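Report on one structure; see the data block that follows.
Heads up, one of the protein chains got dropped from this complex, but the rest are sitting where they should.
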Amino acid sequence: MAEEAMFDFIHMEAVSYVFQGGEKISEDEAISKLEHMGFATGYRLVERLTRESGRYKDELDIMKYICKDLWVTVYKKQIDNLRTNHQGVYVLHDNRFRFLSHMAAGKQYLQYAPRYLAFTCGLVRGCLANLGVTCVVTAEVTQLPACKFQIQVQRG
Amino acid sequence: MSRQSMRANDPKKVSGELFTLTYGSLVAQLLKDYENVDDVNRQLERMGYNIGMRLIEDFLARANPAFKLYLGVSPSIGSWSPGGDEFSVVLETNPMAEFVELPDHCLGLRYSNIMAGVIRGACEMVQLEVMAWFIADQLKGDNVTEIRVKFVKRLEDAIPAGED
Partner (left out) sequence: MTIYNLYLFDRDGQLLHYAEWTRNKQSGMTREEEAKLMYGMIFSIKSFVTKVSPIDLREGYLTYTTNKYRLNLYETPSRFKFILNTDVHAQGIKELLHQIYTQVYVEYVVCNPLCQLNKPIESELFAAKLDEVVKQSPAYASRPA
């Protein structure tokens, strides 16, 4: 379906906007703007998704929901692998992440890859925030188009 | 909004809303970044232009009506100018603005201005220089969303260097 293309293109423009947006801002600031947009999107998106899907058993259950339903809705595939240390750290492996899959197979453009993960880090954090889980989400790429997202749950 | 009720949480439908929500977050960011609403409008148009240039390729590779394909709605075309060089694209509903209500201090914002840019960018890629601008917007209380498109000129292939 082509509405996906609109999402891809608007994300593309959001990234290029924060990085070329006239005013000189640091890489960190630009990344944080993207993260923020992702958060706002994820927070509202999950509301539209989970309206009737009921409560989740526990934190792991919520993570499984992120890996399956959410990922399929947003990225048209499931997360390939979910690992946890059972102490609030979850690592989500996507072997072919949508925003990287058209870019490279290997290390070309590796230095730009983090720019295309920031929105998604925010998206995941926003979804989880709305489901009552406060966390920090970071991402890592060593070889495109694979990447992993690490979710660190903040307990307080 | 009468359509809200029927679109609860069908994941397919939500996937279409993803764009709408992402776009909303982007506009919110722009409003934060720029003091002047006109700058936001201009930036949105420019982003649309960039998108249009890529989108047209995606579109040509699929060959389907574009609005239906990308926004899930079919606009009507009409109000041709006597010279036949200007017309309107009319949307009964604007899926991009689905969850939006403009706050008072944003009345000058042309929320969906990116669409005008998309039309301009896409046309340019197929050798048509056009102008596109909003003349009616449901977010501002109009009955429909209407974009006016004016043909400027036909672009030709570049002549090879060293010839004329």
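Couple of notes before you dig in:
Lettered A and B in written order, each chain numbered from 1.
As a working rule, a contact is a pair of C-beta atoms (placed from the backbone, for glycine too) under 8 Å apart; a residue touches a chain by one contact, two chains touch by 3 or more.
Being a predicted model, the structure only gives us computed values, none of them experimental.
Among the residues A:Leu60, A:Ala105 or A:Val136, only A:Ala105 touches the chain that is left out of the figure.
Not every partner is drawn; the one left out touches chain B at residues 53-54, 56-58, 60-61, 125-127, 157-163. Residues of chain A in contact with the chain left out of this view: 8, 12, 15-16, 102-106, 108-109, 112, 116.
The definition used in the following text is that only the chains that are shown with their structure count from here on.
If you average the CA atoms of chain A and of chain B, the two centres end up 26 Å from each other. Those residues of chain B that touch chain A in the shared complex are 8-9, 11-12, 14-19, 21-26, 28-30, 33, 43, 47, 50-51, 54-55, 58, 62, 64, 69-72, 99. The touching residues of chain A, when paired with chain B in their complex, are 1-7, 9-14, 16-18, 21, 23, 33, 36-38, 40-41, 44-45, 48-53, 69, 72-74.
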